[in-house]
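A single protein chain has been removed from this complex, and every other one stays in its place.
What follows is chain A.
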Amino acid sequence: MASASGEGSPARVDGDYESLVSTPDVELLKRAWRNEKAAPEILHFQTDLIRRVIGQIQLTEETIEEFSSDGIDPLTVSLYQMDLDRTQYLLRSYLRIRLQKIEKYMFHISNKPEVQSRLSGQEKGFARRCTEDMERHLEEGVLSKLPENYQDILKQSIISEENDMGN
C-alpha cells in the first residue's frame, strides 16, 4: 500500500492507517448506527464490529462489578456505568433498527438474494420466520377465500406476467 506512493504520500497513508487502527470500536459503532438510522435500505451487517463490541461490553460490566466490590470511588464507577449504558444503547438501537427494517421490507428481502446477503445469520432466521408468519396470516385471512387463480401473494392473478401486487 505505502510502497507504491511517492514522496509526500507515505506520511499521509501512515496517518490514515493510524487513524484507522486507533478509531475505537465505540466510534465505529456510532458510525454504523448513524448510517443504519439514516439509510432507507438495510445495510451490511458489521459482524466483526458487533462481536468485538459485545465482548467489550461484557468486559466493562465485569470491571464495574470488581470496582464496586473493591470500594473504588462511586463517581468513577458511575462514569464507567454511564459509558457502558451509552454503548449498550447504541448496540441495541443498531440491532433494533435493522429488525424494524426487516419487518418492513420482508417480502423484498426474501426475493432479492443480494439484499439477503446483508443480513447476519440470526437475522436471516428472523426474516424467514417473519415472512412465513405473514404469508400464513395473509393466506388464511384473505387468499383462501378467493377463487383459485387469484391466490398468489405477489401476483394479482395467475395471468399476471410479473409480481404486480406492489408490496
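Definition applied: contacts are C-beta pairs under 8 Å (C-beta built on N, C-alpha and C of every residue); 3 or more make two chains touch, one makes a residue touch a chain; residues count from 1.
FYI, contacts and distances are computed from a predicted model.
> Under which of the names "Ribonuclease P/MRP 40 subunit", "Transcription factor IBH1-like 1", "Centromere protein T" or "DNA replication complex GINS protein PSF1" is the non-displayed chain listed in UniProt?
"DNA replication complex GINS protein PSF1"
> Give the residue, chosen from A:D48, A:E66 or A:E140, that touches the chain omitted from the document.
A:E140
> Return the single residue from A:H44, A:R92 or A:K112 that touches the missing chain.
Among A:H44, A:R92 or A:K112, only A:R92 touches the chain that is not shown.
> Pick out the residues on chain A that sit against the missing chain.
So the residues of chain A touching the unseen chain are 54, 78, 81-82, 85-86, 88-89, 91-93, 95-96, 99-100, 103-104, 122-123, 125-126, 129-130, 133-134, 136-138, 140-142, 146-147, 150, 153, 156-157, 159, 165-167.
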